[in-house]
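Coming up: subunit A.
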Amino acid sequence: MDFDFSVIADHARFLASGVGVTLTLAALSGLGSLVLGFIVALLRLYGPRWLKAIVVLYIDSMRAIPVLVVLVWTFFALPIVTGLTMPPFIAALIGLTVHLAAYAAEIVRAGIESIRPGQTRAARALGLSPAQIVRRIVLPQALVRMLPAFGSLLSITIKDTAIASVIAVGELMRQSETVAGQSFQPIEVYSFAMLLYFLMLFPVTRGVDRLYRRVAHLGRS
Partner candidate 1 sequence: MTFDWSVVWQHRDVLAAGTGTTILLTVATMAIAVPCGIVVAVLRLYGPAPIRTVATAYVELFRNLPLILVVYWAFYVLPILTGLGLPPLATGLAALSLNVTAYNAETFRAGINSIRRGQVDAAMALGMSRGQALRRVVLPQALRRILPVLASTWVSLFKDTSLVSVIAVAELAYVSMQIRSQTFRVLEMLTAMATIYWLLGYPQAKFVDWMQCRFKVTE
Partner candidate 2 sequence: MSDTAPDARREKASGAKIIRYRGVIKHYGEFHALNGVDLDVHAGEVVCLIGPSGSGKSTLLRCTNGLESIEGGDIEFEGALLARDERSLRGVRQRMGMVFQSFELFPHLTALENVAEGPRTVRRMKIMEANRRALAMLAKVGLSDKPASYPSALSGGQQQRVAIARALAMEPDVMLFDEPTSALDPETIGEVLNVMKTLAEEGMTMVVVTHEMSFARRVGDWVAVFDAGRIVEQGPPEQIFDAPTTERTRDFLSHLGWAG
């Protein structure tokens, strides 16, 4: 049982490109899901009834369907329905964004709903309009409370990019599979991949833990 880690050095550039794709995919779908999530949350909180129902259906469906299924469907089935073909990266981006936005929306909603009604009452008594209340009183406080949850979501986003390997996106997981397959040294390659993912994720989860501790006392109202 001897291990030869030189295989990693030989394919360093290839694996590094995987890291790049992982981070890009995570950043873009993270941003996209944040924006979409915000919109969805606001629609759910302040929109008309029929829209609320649709939004709730969307959110709960994303809680029920695995990411793998969403990605596979987006890449293979969506082109059949829409007639457009899309490269794997775009399919992964769309799939991840749509899936994660549901969770982002819930985070936003929970953050906004956690603001005591006394706050909005006080703001109305001062004469602020509903839009001003949301913008200047509710959101700033809510954002602070949302931060730790968003940090967790970022961690999940990075981990979910690995699932995109299933639809042949060249992120780290996929590149590792390729090298492992060619070199017949899966243990070395996958161990190294584990190390890389750990190095990417550990600072994020640590940061989130710290944020939770900082924000916990702010969250007492």
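A word on the picks: all candidates are chains of the complex that A comes from, given by their letters.
Here is the rule we use: contacts are C-beta pairs under 8 Å (C-beta built on N, C-alpha and C of every residue); 3 or more make two chains touch, one makes a residue touch a chain; residues count from 1.
Please read these numbers as outputs of a predicted model, since none were measured by experiment.
Trainee: Touching subunit A in this complex is which of the candidates 1 or 2?
Mentor: Per the touch definition, subunit A is in contact with 1.
Trainee: List the residues on subunit A that touch candidate 1 in their complex, please.
Mentor: It is residues 1, 60-61, 63-70, 72-73, 76-77, 80-81, 155, 158-163, 165-166, 173, 176-177, 180, 186-187, 190-191, 193-194, 197-198, 201-202, 205 of subunit A that touch candidate 1.
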